[in-house]
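Below is one structure, written out as structure tokens; comments come after it.
What you see is the complex with one protein chain gone and the rest in place.
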């Protein structure tokens, strides 16, 4: 399964997303994703040091600024 | 709805845009957007620590330097 | 008007350009622009803290390193 | 063998991946890779100063944020 | 003249190139350039604070890491 198919298989699940830069981390439900790894997350929170810092809600994330994505345990 | 369609659905609304780098934040009305997430904002302000720092007015933002976009509550 | 058309409408005008990195800022006349937001500026100056730091003259700017562009008041 | 073929030849092996930014390092089994060097790693760990810092498990890595990949000795 | 044509018109001339990151600066003769602004410079030097720091000679520069290019006075 290619990486873009793997990520599409996560739609509907909660994911953990690490962004470029100062290692900000988002968590939310992956609502959609395209081949550039642009993401639409719903119910997203921004985390800092593993703690929720801010509720973002519905958010679009630009794929090139995503470092890594992994599914959260459910 | 793919991420690029989701963002197009926000045209005409106020959006919150986080840029790459030192986490600068813009807020303004999303006037247009293309598939690269290049944005045209009008009435845009630059924020720092949640406070308005500078009025930019009409501004073009390069999509690859956008980290995330979310709609503002109205 | 899509963002790339909006920027083309600024050709011939003085623009303010914020670059990636340590927030360096350029100002100059936008002589040409392509769909990647590569810019050709003439009579360009580099600014620091709102003050002219260095005259660059004719300069080519790589689009992916442009954060934002806005027209200057005339 | 072109670089993208070389990396495809590593599928199924443990790889060491250096990411952009603060030099974070991942190690895991390369489950799949595409031509953009997007990676799917399984059993992945995040390392800091050569020590395991965190178990990530299954993770998708965005190719443009990969600095280098090398196979681990087995 | 589009930005990529403008830069092609500089082939054979000495250019000043600012790179992404810690604002390293290169100067050399522009031997060739492509549409991605990948550059081949010959007789290139790396500068720091306007002083030559290191002779690089023949060097290939990746376009996406170029911030700006301007021709040197002759």
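Should a chain be cited, it is by its letter among A, B, C, D and E, assigned in written order, with residues numbered from 1 in that chain.
Note that contacts are C-beta pairs under 8 Å (C-beta built on N, C-alpha and C of every residue); 3 or more make two chains touch, one makes a residue touch a chain.
These numbers were taken from a predicted model, which means no experiment stands behind them.
Though it is not drawn, the left-out chain touches D, E in the full complex. Residues of chain E in touch with the missing chain: 19-22, 24, 26, 31-34, 38-40, 44, 56-62, 64-65.
Take chain D: the residues that touch the chain left off the picture are 1-4, 6-7, 20-21, 23, 37, 63-64, 66-71.
Everything that follows uses one rule, which is that only the chains that are shown with their structure count from here on.
Using the average of C-alpha coordinates as each chain's centre, C ends up farthest from chain D. Put simply, chain B has to spin 60° for its C-alpha atoms to lie on chain C, with the angle rounded to a multiple of 5. Once the centre of each chain is set as its mean CA position, chain A and chain D turn out to be 19 Å apart. For chain B, residues touching at least two other chains, in rising order: 20-21, 64. By the definition given earlier, chain contacts exist for A-B, A-D, B-C, C-E.
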